[in-house]
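These notes concern the structure reproduced below.
Of the protein chains in this complex, all but one are displayed in their positions.
Chain naming follows the written order as A, B and C, and within any one chain the residues start at number 1.
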């Protein structure tokens, strides 16, 4: 072992190094999706999934899981097309946004400032696209969920809204998954620019990166990048909510079956994350993952785990059925 | 909302601010306890709890949960007294220890360096006591768990050892709980010196702090500080391991009953953390919590939740039985 | 072992022996309770418990669990007093009722015939009281649950109504529990007259029977008889619905806490039946048990298990808190 008792000389000035700490995201905050069947999708997310509807405003509905502390973690936008519009990340400090602006300028990446309040419940935000065209939104301020509804208020201050038995009732918003042509390139960009750690990845026999999973927080992934088998550009693969137990997962499967919601894949288990999952297709065509289990990563110098080709299949499906072809090819378009 | 689009002027030089980032802990790593019935306690932790015994070395046994990536998260030391010896925290960077040394000197806190290797599987470490006398160990390097045992090796690189069905089989080490005379003072010291965020607390009618829960990571608490009702100094209240589901909690209660291990309190639920728990007293008299549920905290500017006197009881016991008197008075001594 | 290969000579004529087979109950069917707060109790059973309301008719509401095949398993009757009115048992064959009539006459037990249709969804029935005054209703015919409600119809013919996530959503009605002065005497009467097998019992140090559990079916008990500590006559102790898992039990406790329903005892576990339970007091003062686990009894010559005094406590509480005093003294009166 090295001698950490002795002072370590690090590269870079204090200011540069400080800025590197400040110019990071804190966590994934929300995703906005367009839905071509607003009414049916709203029914799905509120009645079947059991999310809480914070409010509707114009053509948008703002939703959250019962333990989500924020005003919303999912935004549905009525549209004639089902797309993803923005993937919102909270930054680490109130100084972060300006530092991101500076960095984006240096990298010649186009961005726009969105004034606080223009997006419901959000403060000032910066919008820009990843190399694959994924629409990223960075913000510092977001309203917390508060309610006067006696159906929702809990006496427990640890419960932003009451624990209810309505539909699937996941505990919290968890992650997003995106299909891109070049996983490795996209992953490095997210890690370098946003400070989102690389957690594990699968390689195929030709040493092509099939998937990478990243997180800034201690959960194993907040964003996953999967190789688009069709190689026809980026697409939004799924959004995910988290459950407290395998029992709740099986209950969710039962509710999907009783409500005629197609389970595309699962119940199954990813060896990589340990996620025990089902994937469903909601009425507007978005894929939604509901999952439980998995591990937390506490190590500050975590090295991304490689899932070599010979065990890559186990990483994808530790048990459960083989994924359907659609799982590797189907996603919704990136919105403009 | 404030204008985060505009640059914020922060106090302090870049170097000072950078050091504040570097001089923090990353996460709770392990706890070493002395046990006055080594044989029976080792049986309890391996056969009833189902922890993996990494190795024994002299008068010590090194243990971990199946998903713990490190060499150990619990150390048992054979002794004639049951005490707590050291509470180990990994620091955030390889530069952190030297910065902690500097800070401890400035605060006139006694400390000692422990050379890497003197403590099994650990690199250089600093030892010192909290104001209440709690023995803290800070380290940067710790060996990961590796094994050649076919009973333990998993094909899954996400599994540092095989998922087994042996005893309770918790997923991971979770937190420690300490009784002190003055919770508020102790909490502020831990937050100020170690950067461990304050997450929630209970006040009584006389505005006395009954408990505070703190974490550096996204889990709701890695260390809890509870008021010693006897006001006779610090004591080690319990260590905790985490389960994946309420089902596993009930299974754990069944195993405790079949193995004549006393359940001191529970099953019950803390409203504060949402922890669904049982507390057991192991053969050497240490209290062990086994729990599931609870929430993660992602917000970078989380404000500690106050549980006011009128709901404090709900924070302690959302449901389940009233805790026995012993829960507020019994703990093991701090080792020398 | 005996020689079962050889013919066994049994006592009694073929007719007598046949009648003994025919003059038995098949299973517990329902219970009717009066509630002094009809509105609030109806809210409890539908919204918190998640039972399905089949229909209301006059001052009565007819309820069932989602998997109960019958029209109802619970009847609420609006009243100014909370009482138990009738405990309904289905008999084994269409010939049984007439045989019961004959037997009751021989035993000089008062009874009344209730014409089919006078009680909602029931065919002809006989009403009479047990030695302790418990109101027994025997019937052969009862309507099945059928519905045209799209919220309730399932495509699965195994589901009399849809599996829903609403409140606790127990799978099925399970048992009733009654406090009496003399358990042993009452148990023998139920076994002798109704053919309900004796499954297990607890004796105290003075060889007094504290409780007996009986069933005609393979479930461990359909009716429990508990000693009234007050020795002031019979009272209705509780009715019980069954859950599929410990996870659902913990979820039920969470729902009770969020809805301000008092959990009188639990979560806990009876060693006798293996029932993992909570007992709640509903708004009209009836005790309701929600439980999971337990064993089935298949043996045709089962001998009742004795829980001797030294392990009786373990039979009552394998783990969990000590029952409150009210558990042994409180029940609702027997209706007239």
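Keep in mind that, in the parts below, a residue touches a chain if its C-beta (ideal position, glycine included) is under 8 Å from a C-beta of that chain, and two chains touch if they have at least 3 such contacts.
Treat the numbers as computed from the prediction; the structure is a model and nothing was measured.
Screening A:133, A:320 or A:335 against the full complex identifies A:320 as the residue touching the chain left out.
Screening A:156, A:202, A:219 or A:249 against the full complex identifies A:249 as the residue touching the chain left out.
Across A:161, A:177 or A:276, the single residue that touches the chain missing here is A:276.
Although one chain is hidden here, its contacts on subunit C can still be listed: residues 1-8, 10, 13-15, 17-18, 21, 26-27, 67, 69, 90, 92-95, 97-98, 113, 115-117, 123-124, 139-141, 155-158, 171-172, 200, 217-219, 244-247, 271-274, 292-293, 295-296, 298-300, 305-307, 311, 314-315, 318.
Within the complete assembly, residues 50, 154, 156, 159, 162-169, 245, 247-248, 251, 254-255, 258 of subunit B touch the chain that is not shown. Residues of subunit A in touch with the missing chain: 245-247, 249-251, 253-254, 256-257, 263, 266-269, 276, 278, 318-322.
Assume only the chains that are shown with their structure count from here on.
Interface subunit A/subunit C: over half of the residue numbers present appear on both copies, so the contact uses mostly the same residues. Once the centre of each chain is set as its mean CA position, subunit A and subunit B turn out to be 29 Å apart. In subunit B, the residues that reach two or more other chains under the touch definition are 245-247, 318.
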